Each structure stands twice: as structure tokens, then as C-alpha cells.
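Supplied in C-alpha cells, the structure appears directly below.
Apart from one protein chain that is not included, each protein chain of the complex appears where it belongs.
Per-chain numbering from 1; labels A, B, C and D assigned in written order.
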Amino acid sequence: MVLHWLSEACLLAGSFLLLTGALGFLRFPDIYARIHACGVTETLATSLILVALLLKSEAALPQVKLLFILLFLMFSGPTASHALAKAAWQGGVRPRATRDAGERPASPAGR
Amino acid sequence: MDIASYFNYWIVIVLMMLGFYIVIARGNLVKKLIGLNIFQTSVFILYISAGKVSDGAAPILTEGVSVYSNPLPHVLILTAIVVGIATTAVGLALVARIHEAYGTVEESQILEQDNAC
Amino acid sequence: MLSHLPILPVLLPLLGAPICALLRKPVAAWLFACTVALLTFAAAIALLAQTWQQGVLSYALGGWAAPWGIEYRIDLLNGLVLTLVSGMASAVLLGGRASIWRETPEEKRSLFLVAFLLCLAGLQGIAATGDAFNLFVFLEISSLSTYALVATGRDRRALVAAYNYLIMGTIGATFILIGIGFIYMLTGTLNMMDLAQRLPALTESRTAFAGFVFIIVGVCLKLALFPLHLWLPGAYTHASSMVTVFLAATATKVALYVLIRFSFSVFRLEFSTLALPLETVFLTLGIVAVFAGSLVAIYQPDLKRGLAYSSVAQIGYMVIGVGVGTVIGLQAALVHLFNHALMKGALFMALAAVVYRVGDGKFSSLRGIGREMPLTCACMLLGGLSLIGVPGTAGFISKWYLVVAVADREQWVLVALILAGSLLTAVYIWRLVETVYLGVPGPRQVPDSPAGRAEAPPGLLAVSVVLALANVYFGFDTRLPVEAASGAAESLFAAGQP
Amino acid sequence: MELLVDIALLSMLVATAVSLILVRGLVASIMLTSIYGLLSASFFVTMDAVDVAFTEAAVGAGVSPLLLLMTVALVGRVEQQPRKRHIAFPLLLVTVTGVLLIVGTLDMPPFGSADAPALQHVAPRYLQQSGEEIGIPNVVTSVLASYRAYDTLGEVLVIFTAGIAVILVLMLPGRRGSVPDDAGRQRPRNVVVNVVSKILIPFMLLFALYVQFHGEYGPGGGFQAGVIFASGIILYGLLYGLPSVCRVIPPPVVEALAALGVLLYALTGVLALLDGRPFLDYSVLATDPVTAQYLGITAIELGVGVTVASVIITIFYAFAAHLSEAQR
Partner (left out) sequence: MLTLTVVVILAVMLAGLARAFFARNVYDRVLAANLFGTKTVLLIAAISYLFGSPDFLDIAVVYALINYISVIGVLRVTEMRVIAQQEDKG
């Protein structure tokens, strides 16, 4: 019973975080902020939801698979965000705060 | 007849036609292949929808389940997916070579170059 | 082993291709590919003989009975097509080495042969299978390898031709897939015999109608029937010579086989409400194809391209035979299927020999070549005469049967049109003769031999001569194609009897 | 709930397809294609087609966008504004085809009906008897690898053909199978990505093996395993460059493996021929029919896996070699 409510709570929290992440993803002004919004909330939200599912399951094999997904996402999510930010930087995209002239970069790689 | 039960199919047909349109209306060789991809994937969706049985389970035999979806379309579409990616790969290889030979992948410019000589 | 004969014509090239890929030396790969093709040919002949004696042979792959497993069902028609395809493949491989070696860079040769064997396996698989979906799979094997083969042509336009072929071919294959999906959803089976038993109850079904239309349109794309022929001239013109010989002699023939199989065996056209409109469509498109193809062929500056358009026209004749919708009509279509493979085989083979010496197939480079390569040009001439339908050649036989079939339906206008079409053929063949024999050789660079051009290399020449003589032989001894075709046509119709 | 997910996925599919028509620029199109692949795979999940979803995820969202991207890296990402394209003819063609398709659906059995003809004739045998005849729970694998094993042989041959075709088309002059030299430029290294990927790659390969040998019980099988395995290798190649991955797995070896996979499959079938049974009849492999089926299926699935992995790696090599050539 406790497990059930715990898992429900995780789901709720995870869903809420997902929504905030999406909001940031849609509304934030430049790519780095958006990566931040997605990357950070996403890792936590994903973990929460997967943990919730983990609590729901009884058999061993699904649990192992969920654990595998969880670990994988915890590794790959931040790495992907990092790689993306770095690639964007190398591609010549600059944060908005440092330049007033919008987010269109001068580099040809911008689009 | 029951319109609602066919609605699913019609959406898929719309998808197919969108893909088909990209294939025949676009002049960029890569985009044509993308359209072909969409077209084929939509055909797969049609097949798979037709194999679905309401309240059926995935066709993996389990104790206590008696209604399964039709496995045969799944088998056929597995093969068709493989055929699709094979075609895409060969098409892309051709596009890469065409770009080397003509310097462009736009149909109209290739035609121009061919007519010029 | 005899009971496994139905699978052998497909299995041999299918096994041969990966083994050939392991052979690195082009010569070894070529010897191996020749062996495989000849064995396949032998198996196909044995199979044809067996079907002749025993009638339909059924072979359950994997040991699973028909509607659950995949079945090979070989009747005379399958046997004829299998023999034709493997025979042409052997001819091309045996005779074409010089040409392949000339037109393909060293490192590509063995892979070229692998792709060739794969194409053979695909075509044989289409011609042998009794399962609608299996047909689609093998269709894709043959198509993919054909795209690669066409792309190996020397000109960069070969790449574009291969790409266009790929797009149109894939649309065609997807249409076939949609059609098979519709009829599967209606009947629950993919086996052709099983479909044939279940479809007559569904003639009123709009789904069956749509399924049939999609299959037919898809096959016609592969067949290059007139408005859907756009890929063919480019692919034939820019592919390397041996690929053109093989494609012209087999690929469209196999597509025609599929058309006949679906229209008569699976859908049993004569019982469905579709029969009438479809006959009209086939007859109209056939006639338009004959005239459009021939007229365009007359004005081509390049012989290879001209012959490619002539193929469009000849496909028109075959489709007319199908559209007549009687046993004799179907027989005429099948006879022409066989004979046309011989004519185009001979013509393109001789042309390949000329291209080997001259460098290209433009009329301007062919002037006066008849004096330098008399034997090759004689072969070309024989092939051309057969294409026109001069008495004493194989082409005459197929035209004769076609005219008889159409006359039998008392469609005299059509008879007149077919004969007029032959006249057009005569025009572009005459242009060939005029250039080759009467033209004055212009100043041109000789690619290889400084002492003027001699005959083609022995392999190419021998195969050209054999194919050209086959055109004459089958013009007199018509038993093989005519009896096989009539047997096949009758069994196609007999199978339709309720 | 099922309906809601259905509708949501379908409408997103339509939205993606429409965006694909509107959007110009190839990278954007590829991203949308990848999303389309993911969506359709999710849709397959809701339609109970687990194996298909598995494959579509690996192919539609993985391999095919990757190949598209590599091509775009070669040919440039600009899609030109058409100068004067006649839209009328394509529209007409599409409309006619669409109408024909809709006519075709009119007499189709309604969506989800359990008494559709397709479920009455051939399929019931698979569902009811494959448990005893083949002895494995995944019916899709049973049909794929035993009842219709010949189709699957054709499928492997298609993949093999694609490999041959791509090498034939993309082969750089005079360089069949040679390992590209190290002269390529030093790529900017990304330490974090490299380290994390290095940790993850072994798990990917392990998971590929799990999928390969678990295909009889759950979703998966040779094809999916091959794709995942190849993806692991491709990831390595992307991170450490073509020369280093070619040192680990030389191109000639991969090409030979592709052929050997096909041969493994076909020769499993030929074994039956030698014993006088029909091609691909597994019953010669063991006295007990169920064991024989199990052996046969394992063998051919292995053949499929080897061929698929090798061909995809080969195709990757071919494209990557062109890319490094183009950058030189």
C-alpha cells in the first residue's frame, strides 16, 4: 500500500516536472536555456517516473529492464545535453545574454 | 456502415498520400527519398492496423490470454521494413554519387546539365 | 534429388551469390558465376521437361503445407519463364566477359557478378513462387540488384537513370504491397492458389477491386507499360552493355509474367466484372505503346536508346495479346514474350560487340561498320528482321499468332494497327541497315586496334551468332515456344473453370 | 484510454507529415523523419505489434536518419525553392490514388474486428498450434523463422543485396576493402561523450546479444539484434573516427561475414535437402521435432543477425569513407 502511494506520488511529481520542462523548452529565449530546461528537469522527471513504474512491478525481469533504462538514461541524458551544448557552441551559436541582436548566429551553420 | 471504425484507416491513407506527394512533387533527390520513407512507413501502419484485434494481446503466447492480434501482418511488415531500409540505403548511395558527378541534387539542375551536353 | 527440382533454379543462384562475394579474383568469380548460371539453366530445362510430362509440380518450402507455409507451384508457364531467364543469364555471362571487363573497372568486377547473380536469383524467385508476398520479396531482390547494375554504367547519366528507376520501381513495389495487403485482409491468405479459390466469391467487393488495381498498376510500372515507361529508356541506354542485354531480355518479361499470373491465375479475370474495362485499357495502352514507342525510336540519334524505345513498343504488343483475353491471345503474348527475349537479346548483344569496338552506340559512330564487322552486323540484321516480323524469323511467328488472335475477335482495326506498327519497326530497322552497311565511315578515333576494327571478341561474337540463329531456328521450328505457350495459356484458362 | 493514445499518436503523425511537406531544409526534414519513425513505432506498440515496433524504432528512428544525415553531410543541407513546379499533376495523381485507397477500405473488415477473414483462415493455425509445433511463445518468431522462413531468407538476401549495391555504387576507385589511412584530420574530441559512450557501448553489444537469443520468448530476433549491434559499432566509429573502427573490424572481414551469414541461413536449409526433405525443413536437425525447430530457428536467426549487422556496418563504412574523402 505504501509502495502504491509512493509510486503515485512519484508519478505526480514526475508529470509536474515534465510539464515545467516542456514549458521552459517552449518559452526560453535561447538554445542553452532550453537545453537547461530540458536536460535538468528531464533527468529528474524521467527518473521519478521510471522509479514509480519500478515500484509498481512485481516480476524481476521488468524490474531489471527498468533499472537498465534508468541507468542508461541517467548516463546518456546529461551526456547528450552536454554534447549538444558543446556542438552548438562550436557551431557558432551564442547565448542571447551576451548579444543583444537576437539569437540568429552569424555562422553559416546557424540554420 | 460504421464510419468510426474506418476512421483509423482513412487517417493512415492521408499519411500515405502526404508521403506520396513528397515523392512526386519535390525536386530534391534526398527529399524524395524521405517522402518514399514516409509513404512506405504509412503502408506499414495500414497493414498493422488491419491486424489489430480489439482487446487482443501482442502475439506472444501467454497463459490465460486467448485473444491475440493477427501475427501474420507483423511478419510481413518486418520483412517490408527491411526492404524499405535497403531501398533507402541504395537510393542514398546513388544520391551521394550523383552529387559527386553533377555537383547538385536538384532534379531540375541535373536535367539542365544533361540537356546541355 | 529430382523431387527438389522446383527449388533448384532459384536456390542455385541464391547460394551462388554469397559464395561469389567471397571470391576476390574477378576471373574466379566469373568462372564461378558462369558455372552457377549454367547449372541453373540445366535445372530449369529439367524442370520444364518435368512439368511438360507431369503437369503442375508443387513444392512446400520448409515442409509446411500450402496456405501456412510458402509453396512453389511450377506449371508450364513458370517453367518457360525460368528457362528463358536462366538461359539468357548464361548467355550473357558466358559471352559477355570481354564487354564487362571493358566497361567495369577492375575492383568492381567481382561485385558486379555478385549483383548479377542476385538479380538472377530474384527474377527466378519471382517466376517460381506461388505465394503473393514471397513474390514481393524476390521482386525487391531483383530490383535492388538491378539499380546497382544500372548504376555501374560508365556515363554519369547512368546514376540518374538508376535513381529514377529506383524511385519508380519502389513506388511500383509499394503499390503491389498495398494491393497484396487489401486482398490479404479480404481472404486471409497469401497463397496464390488459395487466393484464386477465395476471390471469385468476392467479385463485388470494392476492396478486391482496389487491391487488383493497385497490383496491376504496380506491375505495369515494373513492366514499363506505356505511360509508366519513363524509367526504361534511361536505364537501358546508360547501363553497361551486358546489363542492358540481360534486362531487355528478362526483366520486363518477368514483369509480364507477373501481370499474367495475377490477372488470370489469381483474379481469374474472365469471371470478374473487371474483365471488360481492363481488356479495353490493355488494348488501348498496348496500341498507344506500339505507336509511341516506335515513333520515338525512329528519331533517336543513339541506337541503344532507339532499341530501348522499341522495347516499350514491343511490350505494347505483348499487352495487346493479354488484352485480347482469349486463349489464343494469351498464347500470342507468351510466344512473343519468348521471341522478343531472343530478338532483343540478339540485337543488344551484337550492339554490345559493336560498342566494344567503337566505344558508343550513336548512329554517327556506326556508319559503315558493316564492312568492318560483317558477322556482328549480320547478327544485328537478323535480330532486326525478326523484330519487324519478316517471315522465316521468330518475330513472324509471334506477329502471326497475335494477328490471328485479334482477327479471331474480329477487331479488324486492331489488326490494321498492328500491321502498321510493324511498318514503323521496319522504318527504324532500315535506318540501322542504312547506317551500318551504306554509311560512309566518318573520321573518328579508334579506341583500341590501330589496324582498323576487326570482329568483336570471340565470346561476344559467338553468343550474338547463337542468339541470331535462334531467331531463325524458332522461326521454322516453333514447337518449343508455341506448344509451351499454348499449354500454359490453356492451363491458365482451365484453372479458371469453376 | 487506448483510443486516446491512438488518436493522439495518429494526429501527431499527420502533423509530422504535414510539417515535412512545409519545411524546407534537409536537416529539419531528417529530424522530422526520425520523429515520424518514433511515432509510428509507438503506434505499432499500441497495435500490439511489438516486434514491428522494435524494428521500426531501430530502423526508422536510428539507422535511416543516420544514413540520411551522412548523405546530407555530403550533398549539403539546402533544399532549393522550386522555381516553377507544376503542382497540379502531383496533386491529381495523389488524389486519384487516395480516392482509390479509400474506396478500397470501404469493404474492408472494420477496424479491430475479431471475425475479420484474415483471422479466420491462415492465422488461427499459427496462434493455436505454433505452441506445440514450434514450441516457442513468440508467434511472430515462429511464423517468421519457420512457417515462412523462406520469406525471411529472401529478406536476408535483400539486405545482402543492399550491401553489395551500396559498395558497388560508392566504392572509391581502386580501394575495395582497403582500410583508410590515418591521414584524416584530428577531430575535435569531446571527452565527456567519449568516456560515457565507452562505458555504454559494451552494454549495447550485450543487449544486442540478449535480443538475438531472447527472440523466441519476447520481441526481438536476429534482425533487431543485428541493427543494435551495428549501432554500437557505428557509435564507436562516430566517436573515434573511421580508421580506428576499421582497425577493430576490418572492412573485408565485415563483407565476408555478410556473405557467411546468408550462407549460414541457406545451408541450414540445404541440410534438409541432403536428407531428402524440402528446403528449410528443420526436422532433420534433431529427432525431436520441437528441438529441431528450436535448433533451426536459432541457426537461421544467427545468420540473419550476422548478415544484418555486417551489412549495416559495411554501409556505414562506405558512407563514412566518402565523407572523409570529401573533407580532405
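Here is the rule we go by: contacts are C-beta pairs under 8 Å (C-beta built on N, C-alpha and C of every residue); 3 or more make two chains touch, one makes a residue touch a chain.
Just so you know, these numbers come straight off a predicted model, no measurement behind them.
Novice: Which of the chains on display does the removed chain touch in the whole complex?
Specialist: Hidden chain, whole complex, touched shown chains: A, B, D.
Novice: Among D:G154, D:G220, D:G261 or D:P278, which one is in touch with the chain left out?
Specialist: Residue touching the chain left out of view: D:G220.
Novice: Specify the residue from the set D:A28, D:L106 or D:L271 that touches the hidden chain.
Specialist: D:A28
Novice: Under the stated touch rule, tell me which residues of chain A contact the chain that is not displayed.
Specialist: Against the left-out chain, chain A lists 8, 11-12, 14-15, 18-19, 21-22, 25-26, 31, 34-35, 38, 42, 46, 49-50, 52-53, 56-57, 59, 61-62, 65-66, 68-69, 72-73, 76-77, 79-80, 83-84, 87-88, 90-93, 103-105, 107-111.
Novice: So which bits of chain D touch the chain we can't see?
Specialist: Answer for chain D: residues 1-2, 4-5, 8, 12, 15-16, 19, 22-23, 27-28, 31-32, 34-35, 38-39, 41-42, 45-46, 50, 53-54, 57-58, 61-62, 65-66, 69-70, 72-73, 77, 185, 187-188, 193, 197, 200, 204, 207, 211, 218-220, 224, 228, 231, 234-235, 238-239, 323, 326-327 touch the chain left out.
Novice: Using the touch rule from the top, list residues of chain B that touch the missing partner.
Specialist: 57-58, 60
Keep this in mind: only the chains that are shown with their structure count from here on.
Novice: Out of every possible chain pairing, name the one holding the most C-beta contact pairs.
Specialist: Counting C-beta pairs in contact for each chain pair, the top pair is B-D.
Novice: Just give me the whole-number Å value for how far the CA centre of chain B lies from that of chain D.
Specialist: 13
Novice: Where in chain A do residues touch two or more of the other chains?
Specialist: Answer for chain A, listing residues that touch two or more other chains: there are none.
Novice: Check each residue of chain D and list the ones that touch at least two other chains.
Specialist: In chain D, 101, 105-106, 108-109, 116, 118-119, 122-123, 126, 148, 151, 154-155, 158, 161-162, 165, 169 touch at least two other chains.
Novice: What is the complete set of touching chain pairs?
Specialist: Touching chain pairs, listed by label, come out as A-D, B-C, B-D, C-D.
Novice: Which positions of chain C touch chain D when the two form their complex?
Specialist: 3-4, 7, 11, 14-15, 17-19, 21-22, 59-64, 67-70, 105-108, 111-112, 114-115, 118, 121-122, 125, 131, 133-134, 137-138, 140-141, 144-145, 147-148, 151-152, 159, 162, 178, 182, 184-190, 198, 205-211, 213-214
Novice: Any idea which chain B residues touch chain D in the complex?
Specialist: Touching chain D from chain B are residues 1-2, 5-22, 24-28, 30-31, 33-35, 37-38, 41-42, 44-45, 48-54, 56-62, 67-79, 81-90, 92-97, 99, 105-106, 108.
Novice: Okay, in this complex, where on chain D does chain C touch?
Specialist: The touching residues are 100-101, 103-109, 116-123, 125-126, 146-151, 153-155, 157-158, 160-162, 164-165, 167-169, 171, 173-176, 255-256, 258-260, 262-263, 266-267, 270, 272-273, 276-283.
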